[in-house]
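Apart from one protein chain that is not included, each protein chain of the complex appears where it belongs.
The letters A and B name the chains in turn, as written, and every chain counts its residues from 1.
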């Protein structure tokens, strides 16, 4: 993939990092407003707590995690849609967090976003031509002959360029004067992609771009994204919770949990040899459209929910739901350790053998399960009930070879 | 209305452009996504218009209001342009038949006198002025005031609501607390004080006075809309593209709040009519020799037992106008409200 010429930002800073996009120790806090007349800030929620990652030209970084883990916030903080509280975001060596609004506007040409909800992300009162062409107007590229730092785009009229963009994403240019509601979900998502591509960015932040689409339509959009990447050399910051699609599209994976990256590395390393217990559990819990595999697979079912970011656990943030947690996990936060090949894992007790781990997790549970006895339900056995995450004591994982009924069905 | 356009899906999830006909053959299909566009769905605006045109009460109200407006402005003329009615509202004459209305609508076969307008259809006041002309003048003034109030309070309310909703923070706190203060004081009290002070300036000044107290509800409404719209992803997308606040407000948020604003503006016109009436009735509004519907009602309230028509005619017009405007507002609200997808069988 040819690295495209640094288009909009142009200048390469001297202190430039070798990566196209370099994020260091990104922290994103939101104030918690109290009630009352002045709505004073009574606390802060850390949605992203020290995330470091990088993205190279033409590469796809898949960011996975559960809702509230800060993956979307990270994407928006990179774009400076939310001003990060601290940390640095460098695009081609230029620091974005301290940039003036004017400079930032120029940088935005090189860094764009595609949103999750194809129904909310397009202005219902604007025809598609205007939606896609808006970026050109904002940056003064609408009229022929104006702007355009790298040749072709600037020399064309805006209408023509919008038509080009529409056909690029597989829509017909004649559809440009229609309104968003006339399109189906998949088509709208394509419009959103065309809008993001209008300024010829090098980096696209894809915030769950296919989660809201039907399965059969998802595949088409994923294919489109891959084609565009091949053609235009785009780098993708692909945020998703669908593990199978992330696996399909990504070169590298970053797994986030409660505002932190717990594991990152090349796609196959993370999927085939996950080392962080959370990754292991996440991968084992994701259902597959294969009845046989579903029946026979070993899975770790974590208890409880993700703790509240208002009051994150001390030490390792995953320890409240981790079956391997020891005392040290509560006191020391595990640093990310490189296990070779850029596979970084932030765990005191990384998983080495997934198969064995699944078995051990199961045994561990059968031995030490703390079923909550219910005084009132006489003789009613209660299923595996661990401490619940919200109660803050959950420690057990329940390994579950899929439903006993389905088992008998074979 | 147009059959070939009736393709928008009724699915709650949203419209689905589908291609029942005219789909290219599988071999030569242009692309997955370009398919399904053979059919034109109706635009939002068309839908709103269609729903509004189907709203019977609103349509009837528009007709009635139209008749009232035409009658009021064409009969006695306006701004020096003469009307077709023979009397002027400020010319006194001889009192005929104790000033009783000469209008007769009861047909002869029901024992009446058949339809006839007579000399003074609405009767005369004690100075012998033609009461039809007076009522028409009152209607003119009341409508004008209502219109000015509608426009001014909508503009003020929208600006204040938009600013506080978009910028939040200090701007919002200051503007909204100011709004709260105005809301807390009874509208009539403020208007009466202002009216007392500036009421001599004529109907236009009075309209500004009324507008100064009626913009608050709209401001709150618009602020709420802005608060929700500014969090929408398409606004975020515009910010990601580098759009400036002005562009976001005018190109993205405002067009999406038009429905709410239209409805609120219409209803504020109805409020204004009633408020003007109340002020004039209390003596803080329009002053003689000019007149308004409210002033007419108040002037002749003592004649209610002896010559009730002096009370009834302006009262009838007040009710008619206020009702019509309210119905139109209802119709607009139903048309703009996406949840109003019900069927009229």
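Everything that follows uses one rule, which is that a contact is a pair of C-beta atoms (placed from the backbone, for glycine too) under 8 Å apart; a residue touches a chain by one contact, two chains touch by 3 or more.
By our rule, contacts and distances are computed from a predicted model.
**Q** What is the missing chain called in its UniProt entry, if the choices are "Imidazole glycerol phosphate synthase subunit HisH", "ABC transporter ATP-binding protein", "HAAS transmembrane region domain-containing protein" or "Cytochrome C biogenesis protein"?
**A** "ABC transporter ATP-binding protein"
**Q** Taking the entire complex into account, which one of A:80, A:189 or A:218 touches the absent chain?
**A** Of the candidates A:80, A:189 or A:218, A:218 is in touch with the missing chain.
**Q** Looking at A:27, A:81, A:106 or A:285, which residue reaches the missing chain?
**A** Checking the options A:27, A:81, A:106 or A:285, the one contacting the hidden chain is A:285.
**Q** Pick out the residues on chain A that sit against the missing chain.
**A** 4, 66-67, 150, 152-153, 164-165, 167-171, 184-187, 197, 200, 214-220, 222-224, 226-227, 231-233, 241, 243-245, 247-248, 271, 281-282, 285-295, 299, 301-306, 362, 365-366, 372, 374, 376-391, 393, 398-410
In the analysis below, only the chains that are shown with their structure count from here on.
**Q** Taking the complex as given, what residues does chain B use to touch chain A?
**A** Touch residues, chain B against chain A: 8, 13-17, 30-34, 36-37, 40-41, 43-44, 173, 232-234, 236-244, 247, 251-252, 255-256, 258.
**Q** Touching residues of chain A toward chain B in the complex: what are they?
**A** 38-39, 76, 79, 81, 104-106, 108-109, 112-113, 115-117, 119-126, 134-135, 138-139, 169-172, 175, 178-179, 181-187, 190, 192, 195, 199, 220
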